[in-house]
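One structure below.
Here the complex is missing one protein chain, while the rest keep their positions.
Moving on, here comes subunit A:
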């Protein structure tokens, strides 16, 4: 809101989150400290926690885990005060259970620059007055878990963690927790249950984690990239942060470009960059084969086609074009890829990862997979397309958590843009003859 319109917009390639990634041994505390690491922490500890919450509110930082909830507002929901709900211990939990197909921004962040996350955790914990922070990392990312654990150990050794951090009187312990590889545990309440040692399934809301999260205490659950952005905001200020990106989606973002491009990888850019620019940065389509479809933010976001090359990839832009920014996992597919096949593979993932708690997601994905597999194997019918859409309609908005909704996105968007490809799949196949003896069976109709 205080962003000045006359501030020169920085070059899209001025890295903030990734600026240390190329440095030698970028993950070590020595490198981090050389490159201004843990300076923001000193600034933060000199401030009042409420000032930090206000700073992050002013910066307009929005959650980078997919939903884009304003981070400062989330922090301000934590009840404070010596009595009532504010008297309970407060917790910070980092959602590092990165599992969305195509999404690969948090793991590189933790591999290349774990101390940015650790410093962000300390500042955030100080702001919300938490003395315990848990980083919940996907179990398969073993190397990453080692990196972050090592970074936490280094931070303890240097006095950035533990008792009386830098003489401020503030105490913080960080625990790095290895998940067991369930997509559902990326859902924040399932993550909390899993962290508590229970079966990872989403909790009924309300109560929300802000009042009753980990161990029924006030809890902030934030994504890795969100928290890794915090030290930069403390150092640079909210105006600087707002100089990047758009009014409602300020700041830098890591776009994970994968698929049929010449140079797949992590591209940090201010929010609102387009695929056209990203493709230029990534060296264009691989071997020059034209673009067919792409996801703006992982498989749970409705897919886009070549006509969406100039959609600004921020929260508003993606939504206005009928999709979601999600986790900015830009998966790019060229013309050699069959849309029904790709959708089938995604749906197989959702079926495999459905937690089973609610009927629509559990049974719906089980059904959708079978229809899609049948269609891809050339045994579909025209009615199957309507059935797919109707089953999706019965899942979308009916499931317990957003993961069921996400499972329908690839299917409905694929049929929206590529219905003919599904129809062609059916047309290629000879009609299955109806066995003659069926007519003799009493009551056997259709």
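What we mean here is this: contacts are C-beta pairs under 8 Å (C-beta built on N, C-alpha and C of every residue); 3 or more make two chains touch, one makes a residue touch a chain; residues count from 1.
We adopt the following convention: contacts and distances are computed from a predicted model.
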Complex member absent from the view - protein name from UniProt, among "Spermidine/putrescine import ATP-binding protein PotA", "Zinc ABC transporter permease", "NADH-quinone oxidoreductase" or "Methyl-accepting chemotaxis protein": "NADH-quinone oxidoreductase"
Decide which residue listed in A:275, A:371 or A:414 touches the omitted chain of the complex. A:371
Among A:159, A:290 or A:397, the residue in touch with the chain that has been omitted: A:397
Residues of subunit A touching the missing chain are 182, 184, 196-199, 201, 204, 215-217, 351-360, 362-367, 370-371, 374, 383, 387, 390-391, 393-394, 397-400
